[in-house]
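A quick write-up on the structure given underneath.
Every protein chain of the complex appears in place save one, which is left out.
Up next, subunit A:
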Amino acid sequence: MKDFAKLIKKLDSTNKTTEKVAALTAYFQMANDEDKLWTIAILSHRRPKRPVNTSLLRIWATEISGIPLWLFEESYHIVGDLAETIALILPSKEYSEETTKSLSQFILEIIELRTLPEEEKKNYLHENWLALNYFERFVFNKIITGSFRIGVSQKLMTRALSKATEIDEDILAYKLMGDWTPQKTTFKKLILEHNEEDYLSKPYPFYLAYAVEDNFQEDLGSITDWSFEHKWDGIRSQVIIRNNEVFVWSRGEELVTDKYPEFQKFLSVIPNGTVIDGEILPFGNGEIGNFNALQTRIGRKNLSKALLEKTPVILNAYDLLEWNGEDIRQLPFIERRKILDRLIQGINSLEIGVYLSETMSFNTWEEAAAERELSLEKRSEGLMLKRKDSPYLVGRKKGDWWKWKIDPFTIDAVLTYAMRGHGRRANLYTDYTFGLWHEGELVTFAKAYSGLTDAEFRQVDAWIKRNTLERFGPVRSVTPHHVFEIAFEGIAESSRHKSGVATRFPRILRWRKDKPIEEANTLDDLKALIPK
């Protein structure tokens, strides 16, 4: 446990990827197999089930610390992380002896703990909390309460593991997929043993687009060199069909085949040795739906039949990377598209759930701009520009793919509630709720906590402290007085929101000091922005 806590501390105290990888590699070279396996499990979000519910954790931590529960809750709100709060408020370590229990020992105890009566759980926590130093305690709490968010992606962990084991990263990534647990396998079996199938699902690195810059038209040369497509908001994915199996990879290079059982149908119409690049989109009633719906579906662990029926998805195919088992990324874009078009056109899209992302060509930028104006109507985010003769590159390389998005929506809203920020901003009211006029009242429509400079946040904060109407725990309602221009990326009807509208990525664009609250927008103004 000592070494694992030190590892986490090191990972937590650097922003540099190379240092994180080095720390992890060193750990993987030194730890025993059980600890390595559990470390991999934890860093790939396979933690043991929570043995104690968090309200009991809070109560026991406050009992030991001798502080009232309300003070714990206030502190928690300020710190912003339960494991961290508990580690901070507990009294200092009681024993000078260092813990000798290993990570896997701790985890097995924690798994066992789940089955014990409450009194024994409490005793176990009490004893271990006071035997650990601050950071070990934090790590211990993290194992009990939730996943580690310490800026270590699975990819980064895989890279370190690759360095430590000298096994290819992509192969390791594949080995780590699926529903293994440390209790069902061993480090040797999972990582070290060779398996021919490991190569079967290997995706190609994604090519990523840049947003266009000002006056980009001049830089791109002749418009006829460019192919245009609408860009919809979904999950960028590669679908691989090899050896009578379907593999779906998301852009985070995560194998997500299980999340999209409907794609198994591809096997019937797409030949082996095919890799398609495209976007997974929500698609109900014959049209592209809102991303919110897809997000709900992604969030679910279990895909019930009802959910699958409620939120159907399609693959919107826009590139072909492998054909007849051959890597064709070096072919010009339009050549790859010709093959793709032929393939998809021969398929019954509605039945199979794979569509072709339509390509367009324009003779003038005015024509292209006019098409971009149709984005809202088509529910797209704008246009993609791809150079017709370009190969499929790796990663983010400027030049061949561009995003030409539509401008965000904006609306003027009134500040109605404020909540304290976390950490650095814990002293300041920086999380705001905004309302729009509806029948003479302000109806809450969005929350936002970014977009102002620190100086502006301080000004607003000082104002809030002087103009509080009511307090509800950490939240204050304030006198309606300030108008802010709020920008957001998407908008859809929603029954879960009081306003009846859900917005995507709302943020503060500017403080409209020039506007009295009477001139803020109405809820009807907002609803008018919903694409019909």
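What we mean here is this: a residue touches a chain if its C-beta (ideal position, glycine included) is under 8 Å from a C-beta of that chain, and two chains touch if they have at least 3 such contacts; residues count from 1.
Assume contacts and distances are computed from a predicted model.
Asks: Looking only at the UniProt record of the hidden chain, which name from "Sulfur carrier protein", "Ligase-associated DNA damage response exonuclease", "Putative dehydrogenase" or "Glutamate ABC transporter ATP-binding protein" is the right one?
Replies: Matching the unshown chain against "Sulfur carrier protein", "Ligase-associated DNA damage response exonuclease", "Putative dehydrogenase" or "Glutamate ABC transporter ATP-binding protein" yields "Ligase-associated DNA damage response exonuclease".
Asks: Pick from A:Arg114, A:Lys310 or A:Lys465: which residue touches the chain that isn't shown?
Replies: With A:Arg114, A:Lys310 or A:Lys465 as choices, the missing chain is touched by A:Lys465.
Asks: Kindly state which of the options A:Asp12, A:Glu109, A:Asp225 or A:Glu335 is in contact with the chain not pictured.
Replies: A:Asp12
Asks: Sort through A:Thr39, A:Thr85, A:Thr257 or A:Thr416 and give me the one touching the missing partner chain.
Replies: Selected residue, touching the omitted chain: A:Thr85.
Asks: Tell me which of A:Ser75, A:Gln217 or A:Thr296 is the one touching the absent chain.
Replies: In the full complex, the listed residue that touches the missing chain is A:Ser75.
Asks: Touching the absent chain in the whole complex: find that residue among A:Leu428, A:Ile486, A:Ala502 or A:Leu523.
Replies: Only one of A:Leu428, A:Ile486, A:Ala502 or A:Leu523 touches the chain omitted from view, namely A:Leu428.
Asks: By the contact criterion defined above, which parts of subunit A meet the unshown chain? Give residue numbers in ascending order.
Replies: Touch set of subunit A with respect to the missing chain: 12-16, 65, 67-68, 70-71, 74-75, 78-81, 84-85, 88-89, 92, 151, 422-428, 453-455, 458-459, 461-462, 465-466.
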